[in-house]
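Dumping the structure here so I can ask a few things about it.
Every protein chain except one is present and positioned as in the full complex.
Showing subunit A:
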Amino acid sequence: MTLFKDNIAWLAARDTSLAAAVTTSAGGVLTIEPARSGVPSARRSGRWIHSAYDPIREAESWADTHAPACRAGETVVVAGVGLLYHVAALRKRVAPEIAVAVLISDLDEFHDALVARPLASWAEHILWLSGTPVEIADRLSKTGRPLRCLSYAPATHSDANFRSTFEQALRRGVARQTGGQLTIALVGPIYGGSLPIARYVRRALETIGHKVQWIDHSVHASSYEAMGALKDARNRQLMQGRLAEVLSQWTLASLAESPPDLVLSLAQAPLTLPVLEHLRRKKLLTAMWFVENYRHLTYWQQMAPGYDYWFVFQQGACLDAFRQAGARHVGFLPMAADPELHRPMDLSDEERRIYGADVSFVGAGYANRRRLFPALLRRPWSFKLWGNEWDGADELDSVLQLNGARIDTDTCMKVFNATAINLNVHSTTGAGLDPQADFVNPRTFELAACGAFQLVDSRSQLPDFFTDREMLSFGNFDEVPGLVDRWLGDPAARQAMAAAARARVLGAHTYVHRMRDLLGHIGLSQPDRVGAVLRGDRQQESLLSRCAGDVPLESLLKDFPAGQRVELKDVAARIRSKGSTATLKREELMVLMLDEYRSETRDLL
């Protein structure tokens, strides 16, 4: 115990409360065993968390892999405690101006580490992070330093929840810091359900101050549709495939015009794997928000290695499947609403007459809905069905509106607003409710954002987004008539629940929230690229403060307005604007020269 006491005394001299907490912790979660090399190694729950042969060499190898990416001024946060071999190795490999912090998720494990190994001189320059994950994340965010998160995987199996909460809080912290303007190329699909979402994403990104290059492939939809008229399936697929390839090249050509900080695609965006690989070689960051049920649309299996970041609205098995298919980073990003569009509306009496009903459903005629909805006919309340693809559902003809025409967003919003009870049934190809109810559709958030009351089929994620005072769900469709009877007679309760749901969406589930999360996720894992821009490192005032005393550079930067992101091309453009006959200073000529080389580097094609 002398070693432990010495370590605690050493720690107490630097962090009294942590030392006290470790002293009172029980320890005993690690089994310490000597490695072949003679130094202590450890197991947790039977699994080795350091090499049984040579833990020091293993830790050095881990540190060699990660140290080169660490940059001056950053705080490197290491998850996974173990016996701290990897922390010592990393500390020795990175420059003194890089701070190294260790995330202590389990005091018992830290206790065991202090029993097994002495804290040597390397530990002098370690920041020990203990507390709740949110507290730690807030502490780190407040430092304003760029953060780089590293994980020593063998020692992180037991603290997955802690790390997940910590990283989520950090992402939110990064997103809150947003002081800089990113340029984001947004690649939309040719047609389909993700097209309107691409538009919401665009608005959200612009709302939070980023510059969006919208690569709109919907302008090619009529050509794609025309090819769909070919009767021969092989020819049809061939032609539509060729068009998708051309549009992929089109995207590349568009990106080459002005390379962005990030290429963000929405599901079904026509970007082929070779083009994505080409973009990676050119060092462009790519991300995909896959707003589709991964079980139904499976092309992601081939595309998984192509994008740097995937965002999906399903968790658990979905995240694992993407990783197994070769995705490097997969994050959870649920659907949302756009309050600009999805909002309460003042409708005229005539509009209420046309669009209103006691119960309405808006959506396509999937198999399960065709089987379930006849149970809503011949009731004491009115029922209207809106949407397309209901051909052959003869029983529902009497309630189908506009002869089953596709309805636009404006009409959809009027229906939501005019209806007493909006039914929201997730689609599936089976007969009943979706048996794998592991995501929440956009309609849920859109209805809530409209302040419209809804009855939604139960989803495993629903409690994460709404409380039962905000959202009414059913687990069995047989419950629906009874619930309609009950809630139809209580307009005040409906209004209260709908208002609460709307407040919840506005506070946590808009596309602005989602885009902040998405950028926070990427910014956290790219602290020197997207992260640097988000922190405002490329803003004029930040650049000026960092070049204090460098007169030539100050003279180049000082004419830009504060708050503007200033890149090399902007400085060069400002110099060129002096005209071709101006006598330029040497540093101005050098900046122009550098910009010429940059132009070559950005050559994407």
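Just so we're on the same page, a contact is a pair of C-beta atoms (placed from the backbone, for glycine too) under 8 Å apart; a residue touches a chain by one contact, two chains touch by 3 or more; residues count from 1.
The rule is simple: contacts and distances are computed from a predicted model.
Participant: Any idea which of "Radical SAM/Cys-rich domain protein", "ABC transporter substrate-binding protein", "Putative Glycosyltransferase, family 9" or "Phosphate transport system permease protein PstA" UniProt assigns to the chain that's been left out?
Facilitator: "Putative Glycosyltransferase, family 9"
Participant: Using the definition of touch stated at the top, determine which of A:T2, A:S121, A:S348 or A:T583 touches the missing chain.
Facilitator: Reading the full complex, the residue touching the unseen chain is A:T583.
Participant: Residue by residue, what part of subunit A touches the chain that was omitted?
Facilitator: Counting over the whole complex, subunit A touches the hidden chain at residues 71, 528, 532, 538, 543, 546-547, 550, 552-553, 567-568, 583-584, 586-587, 589-594, 596-598, 600-601.
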